[in-house]
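Input: a single structure, listed below in structure tokens.
Omission of a single protein chain aside, the complex is shown with its protein chains in their original locations.
Then we have chain A:
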């Protein structure tokens, strides 16, 4: 670890200006990812600007039945919030499936979204990695890539985004509120993260110095009928091999509306628009769910050792939607 400065500015404007003005400055949330990377030599900021006291730690109601979650809200607080649990169970479930109790107590909403890939080569500075050092090459292509992407990858990088929270937010049409040097802007959660393309070093569309201040969850009448399911290598404390976030609205046996996002398949939470479109207006039945899943996954391009993700994602989606439709029928 290299020496660094630490600051806690009094207001957001100063925080944004400080980081914008210094290419080697970084915002600090709970530090559960950034500090690990500093220890590993993966990140070497010379200045940490602690924003945990600046961004809101509150969850507010929005007029449309939605919620505004401050970027400083801890993962454990967000998961435990009664309104979140009632209106967006998928979100609470996603959070609780991630990391450990101790980590969730520290991790912030903003920091969680911007955590970086768990690709083992990315985390080891002695191995080539385009995400860490563009142009070095991608060690995972021919190396360990069991956890890696089957959708939307490039030859430059086949990493996946590890956040469970981000998958639920993508499904829920959440909107990320960002404060930059030029003022505020909003970004749909679904487009916050990018595909690697020729620039795997860029995880998101954020510019250096842009601060996440809050995440808006628009009201979703069928939000209560939502669910998160995560497949992983052990029962707890493991990142997703594949995860599914889904919300389903069934009327008269037909799918009125549906939201689906996958985790563990791509460099970003994978909003399954093809599957959603295929399902709207169709019978809420397992074979329909299966056909929709297959349509979404048709373009998958597995690597040597991660082909299992395709049937796994398909099975999980069919199962989750089947369970949700049963729940819906009962209601």
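Note that a contact is a pair of C-beta atoms (placed from the backbone, for glycine too) under 8 Å apart; a residue touches a chain by one contact, two chains touch by 3 or more; residues count from 1.
The rule is simple: contacts and distances are computed from a predicted model.
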item	value
Chain not displayed: protein name in its UniProt record ("Carbon monoxide dehydrogenase", "Beta sliding clamp", "N(6)-L-threonylcarbamoyladenine synthase" or "NADH-quinone oxidoreductase subunit N")	"Carbon monoxide dehydrogenase"
Listed residues A:91, A:231 or A:324, member touching the removed chain	A:231
Residue in contact with the excluded chain [from A:160, A:242, A:279 or A:324]	A:242
Residues of chain A (touch criterion as defined above) contacting the omitted chain	1-3, 41, 118, 120-121, 123-124, 126-127, 139, 142-144, 146, 231-238, 241-242, 305-306, 308, 311-312, 315-316, 318-319
